[in-house]
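The complex is shown incomplete by one protein chain, all other protein chains being positioned as in the whole.
Every chain is named by a letter (A, B and C) in the order it is written, and numbering of its residues begins at 1.
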Amino acid sequence: MTVSVQAEDFDVGAEISALSAGRHEVGAVATFVGLVRDVSGGSSVGAMTLEHYPGMTEKSLEEIVEQACARWSLYGVRVIHRFGRLEPGDRIVFVGVAGAHRGETFAACEFIMDYLKTRAPFWKLEETPAGARWVDARDSDDSAAARWEQSSR
Amino acid sequence: MTVSVQAEDFDVGAEISALSAGRHEVGAVATFVGLVRDVSGGSSVGAMTLEHYPGMTEKSLEEIVEQACARWSLYGVRVIHRFGRLEPGDRIVFVGVAGAHRGETFAACEFIMDYLKTRAPFWKLEETPAGARWVDARDSDDSAAARWEQSSR
Amino acid sequence: MTVKILYFASLKDALGCTEESFVLPSGVSTVGELRSFLADRGEKWKALGEGRNVRAARNQRMAAPADPVLPGDEIAFFPPVTGG
Partner (left out) sequence: MTVKILYFASLKDALGCTEESFVLPSGVSTVGELRSFLADRGEKWKALGEGRNVRAARNQRMAAPADPVLPGDEIAFFPPVTGG
């Protein structure tokens, strides 16, 4: 099981351990955890609701993982993305990548996050003192994803 | 407590949670775990012993963390490096970086690992079928560290 | 000759619609043509109009305006994604 889209929280330590369990060729595990911040665009955020496109979400994440596996030599990849209502401090997303050496695992982990940010169909609705508002996509996310197109790695 | 040099294993999940616990400005936690591989330079490795330079080890890791904190806006950093005898699959090193956004946490985490690999006084003695041998430093680690000198980030 | 159309997030709110079954009119054979046709249905549908930052998917994969629309397809329109 490589990709999960779920309402429930996840166990980061267990996920990281699972990426190398019984696989002694793994020398490097790079991971990323994204969390709900209590500030966004200058407003305080009390909570947020993550909407997604069931079916397409899983497909898009699996496709991103496949691209990473085609690009780097990896031993294991795990992506978990939550949906529903989340509060500040709650985990949103986990990406873990296992490989032989650190360079490729760092690159693949960041690649997956950058692509996820621009291609996986999730949308954040934030609760602020001024009411609920949909988060606008950031240009910086597009440019973060675009640099992988130019890169020869 | 930012830096630990210890013989004991560590709890990756607990360390990652601690980096954002009670800090709702944290939106991103990038981490790296290095593990003992059962192959190295074409030989099978039964175990390894990590020698270090007590006193300098801690100082060098703290200095690397200070450099990362001067370079990026970070909310928390944690570095753990083990010494002594370790077997394939055992954790060697943990680096965790918490920040507002993913880009700076990925960069800082990789920076710390690259500098650690070339500046922290640890040496690996591997047990192979042909006997014990000291691991040679890799040129690729020097070049990985050198790219941060040139980078304008 | 019908397609299923889904709307998400701020676009769903602007249109007041999450899903519709839509009979493809003649002359509508691409994702871009479908979007233009829908945008012309009335005031609130301008949220789908040119110049609005709308993305599309066909059968749960990201789609370009030139991609074909065929009977039975599931077409989705939504704003740029903001997960992660």
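The working rule: a contact is a pair of C-beta atoms (placed from the backbone, for glycine too) under 8 Å apart; a residue touches a chain by one contact, two chains touch by 3 or more.
None of these values were measured; they are calculated from a predicted model.
**Q** When the whole complex is taken into account, which chains on show are touched by the absent chain?
**A** Answer for the hidden chain's contacts among shown chains: B.
**Q** Among B:Ile16, B:Val45, B:Val77 or B:Val93, choose the residue that contacts the chain missing from this document, as touch is defined above.
**A** Per the contact definition at the top, the residue touching the missing chain is B:Val93.
**Q** What is the set of chain B residues that contact the non-displayed chain in the whole complex?
**A** For chain B, the residues touching the absent chain are 34, 50-53, 55-56, 59-60, 63, 81, 92-93, 113, 116-125, 134-138.
Just so we're on the same page, only the chains that are shown with their structure count from here on.
**Q** Centre to centre, by mean C-alpha position, how many angstrom separate chain B and chain C?
**A** Each chain's C-alpha centroid was found; their separation is 48 Å.
**Q** Residues of chain C that touch two or more other chains: which are they?
**A** Only 84 qualify.
**Q** Residue numbers in chain B touching 2 or more other chains?
**A** 102, in rising order.
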